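Pasting a structure here, questions to come.
The complex appears here without one of its protein chains, the remainder shown in place.
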Amino acid sequence: MTDSVTDLFNMTKPEKEKYEDLVKELGVLGIEPPNICYQCSKCTSGCEAMKLLELEPHSIMASAKAGFIDEIMQSDLIWECIGCYKCKERCPQKMSPVELMYIIKNWSVSSGKQLPGDYPKILQGILSTGYIQNPLDVRDKKNNTWNRNSLGLPGLKRPIDQKKFTEAISKLATEGLGEI
Amino acid sequence: MNNIDKDPKIGVFLCHCGDNIADTVKIKELKKELSKNKELVVKDHLFMCSESGQNLILKTLTDENIDRVVVASCSPKHHWNIFKNCIQQKLNPHMWEMANIREQCSWVHSDKDKATKKALSLITGAINKVKHHEPIGTKEVHLNQDVLVIGAGIAGMHASLELADKNFHVYLVEKSPSIGGNMTKLGRTFPTDDCSMCTVSPIMNEVNSHPNIELMTLSEVADFSGRPGEYIATVSTKPRYVDPDKCTGCGLCTEKCPVSIPSDYELGLKETKAIHIPFDSCVPEIAVIDGDSCLKITKGKCGVCEKICPADAIEYNQKPKTRKLKMGAVIVATGYQQMDLSDTEYNYEHPDVITGLQLERMITPSGPTGGKIICPSNGQEPKVITFIQCAGSRDQRYREYCSNICCMYSVKNAKIARSKLPHAVINMCYIDLRAPGRRYEEYYRRFREADVKMIMGRPSEIMEDKNGKLYFDIFDKSTDKFLQIKPDLIVLATALEPSEGTKKMADLLHLQYGMDRFLSPLHVKIAPVDTTNEGIYIVGTAEAPKSIQACITDAASAASRTATLLKEDKSMIDLTTAEIDLEKCTKCGKCIEECNYSAITDNYEIIDIACRGCGKCTAVCPEGAIEIRHLTNNQLKAQIDGILSVDPDTIIAYVTETCGYNAADIAGTSRREYSTKVKIVKLPCVGRLSVDDMIYPFEKGAKRVMVVACPEGLCHYIDGDAAAKEKVQEAKKILDKKNIGSEKLRFVPIVSPDGIKFQKICQEEAAKIKEVSND
Partner (left out) sequence: MKKLGLYLGCTIPTEQYGYEMSIREIMPEFDIELVDLENASCCGAPLKSVNLIMQMYLSARNIAICESKGLDMYAPCPQCHLSLTETKNRLRDSEKLREKIVKELMEYEGLEYKGDLNIYHTVDLFYDKIGLDVIKKKVKKPLEWNIACHYGCQTVRYSDAGRPDIAEHPSKMEEIIKVLGGETRDYSEKLNCCGAPLMITHKESALTKTGEKLKAIQDRNFDATAIVCPFGGRMLDSKQEKAGSTIGEKLDMPVFYLTQLIGLAMGKEKNKLGINLNLSSAKVLS
């Protein structure tokens, strides 16, 4: 992986440093470098997101192996991963496309990408209340409304010092596995 | 002759080697210095290896009272045999030593004074060592010239025939009621597409009728002991319940038997009866009763077969038998089985998902489906067949290795399926297609002509819809399409694994095996059928998945090796082996555990014919009770003493006589200079070194010590390098405790031709001494 390789369609070159960082961060999670993947496409064949949304985990692995990581960071496809872990479970070489994508999603967030879908709401919820959402009022089949109180359930336990909690989470939002 | 001194002397012979040695090492000075020692008789010659040089040695040995010799000359790799043949005319062939003062002295140093001093220290080391030499004799061991072959598949049968043709008596032991192995289950074989049974049948018949082969079917090796040349195997034979001399193989009994049982041979595709002929053209073609399902044997009922047998061959009263056999060598040919894919994502539980071997049974004309490919669930011919490769192989979760033959046999079967079902849709899901043998690629091309759709991908799971119909999704990397396939029949190229027999024999015969439980050869490239156990050979798929052709090659090779070992009924072996002083021995068992060659019995006796003389046992004995005769503790210490008494400013380099010594010699021939401080001590294996041996040189004044091992995985005695590496760590701790400094001991692997690295490490070590002395 050096300057000697060029992708003629996009006029880009493999990113050696990013690749090495990726290998390092996968190592922190106990996962071997993506070089070991032998491109059998079993992950894609079983991918729950592939069936509807065209996410191809084997293709992500191939691009990562070859060092074309920026491409993956910019892609929206990686946000389609459901996290069903079928790829990691069934990979004959113990690779983990799901976790490789988590790392790259982390990188794209920390380099300024806007969180898609409901993520901003979820993150805000956790930061300010400790949970993704506040206890909801639910309806039953007869259209009656219920909540924790009316169901006789104890109050929701939250972080005791919400301020310290928020501080801790906010600080960690700026850190990555690369620093481990 | 005129020597009035009664004590014998040591003959020291210094070679000038023209000016190769003499140019740098001052031979005359050496001679003068050495002659001061009245224990020595010192001679020099221009070319000691020449005829006149040899004559000088002989004359000196004749004229003087000399009982041991040191020859200081070139590397032993050149003329060891010449000097040995000369010296042994007068002395025991082990009563001498060589000092390498050419490749490892004159050729790698330029300062004449220093080189001469080093030569003196090396020679003194050799002299000190040889003082402790004892005459090592030979021993005649009796060899039983019979051979045991375990397993009568293609490899076992071929090995038996080769040996039988060489007039060896062969015991061929087979677990099943018929010989032939897995090859009898196949339809056709690649790359010739000939009928498997047609190929193997004549071999089976030859085995059965060969006068030198004693065939024992329904038999297994139950116990095993002994030593190379005299092994003892206890073979237990299950009762057949049929008299082999009377049975004609007519099959009437099978027709009438009321009990149906699953058939191992038909792999679940068809049942057989409690009494049955194993298969068409089996050998011996004799019926057999399964004692666990026969009504007469288990409950005393029925007895139909006995009543109707026209030859009166049924014998319900047969009992199991045991026999003790003696043999000089054993060939293990116990073969493979297919992996069990139950409880995996391949949905093997569905009746229409079958293995490669099961398909072989279907395509065989005499098979359970009469040669037709059918879906087991409904007996119909499939309209869509899918082959799925690497099912269980190349998979870290199941079997890490590639099963070698699946690509080729699936290609073959797909071609056959196309010819039997011209209108079927046939596809194959693969990752790579491996066709490495002779004519294999051409075979693969003929397969592509057969209109089989190749899908480059792997399914994640095999599903079935609510009607039980199979389907799966697969991403095809060749077309970049996400496909859904709905096959009627799925054939899984199932991973091959060692058979139960292979696993059992590994334990019983103390054979080495890999993590995958296949048996390990002594050396994967240059000794592929030998094992660490002298006289036990492994052939065929017991060693690894392989083609029929490779099995035959293995078998012929093992037969040849056996014939070499057992060419006579006796063998003279050099006793350059281990010896135990039973008075010192505390029977702690460490040596037995450490020995890779099973050369020490539980009674602490050495099996000389099995011992390879590596010395690993010496290194672990806490009492010094076990020694190897050609490098005892006294000899080694004396050599170190000798070297250091002349020059304590020394780096002792313990090297293996294979890789390390060779690297040093190559540094010599390429004239790569290094410090004279380095003095080389040759060992059969660094595994010989105890922790003590590593520290001893420091106690005698050495500045640094190197342990130069063979590269990891290439140790010629399996794991001597690993044993030494561990001990180096222990020794380092002790050196720290003694305030000598752990960094003065170094463990370094080196490959045989790497003279450059040898020079480099010597220079590194020498530089470190300079650093310290500059403080």
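Going in written order, the chains are labelled A and B, and every chain counts its residues from 1.
Note that in this section a contact is a pair of C-beta atoms (placed from the backbone, for glycine too) under 8 Å apart; a residue touches a chain by one contact, two chains touch by 3 or more.
As the structure is a computational prediction, the values presented were derived from the model and not from experiment.
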Of B:E230, B:E461 or B:D641, the one touching the omitted chain in the full complex: B:E461
Residues in chain B touching the chain absent from view: 343-345, 347, 461, 463-466
Footprint left on chain A by the chain that the document does not show: 28-30, 48-49, 51-53, 79-86, 88-89, 101-103, 105-106, 109-110, 115-119, 122-123, 126, 130-136, 138, 140-142, 146, 148, 151, 153-154, 156-161, 164-165, 167-169, 171-173, 175-177, 179-180
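By our rule, only the chains that are shown with their structure count from here on.
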Gap in Å, rounded to a whole number, between the CA centres of chain B and chain A: 48
Complex contact set, residues of chain B against chain A: 345, 390, 394-398, 431, 456-461, 472-477, 482
Touching residues on chain A, where the partner in the complex is chain B: 38-47, 50-51, 54, 56, 58, 86, 90, 92-94
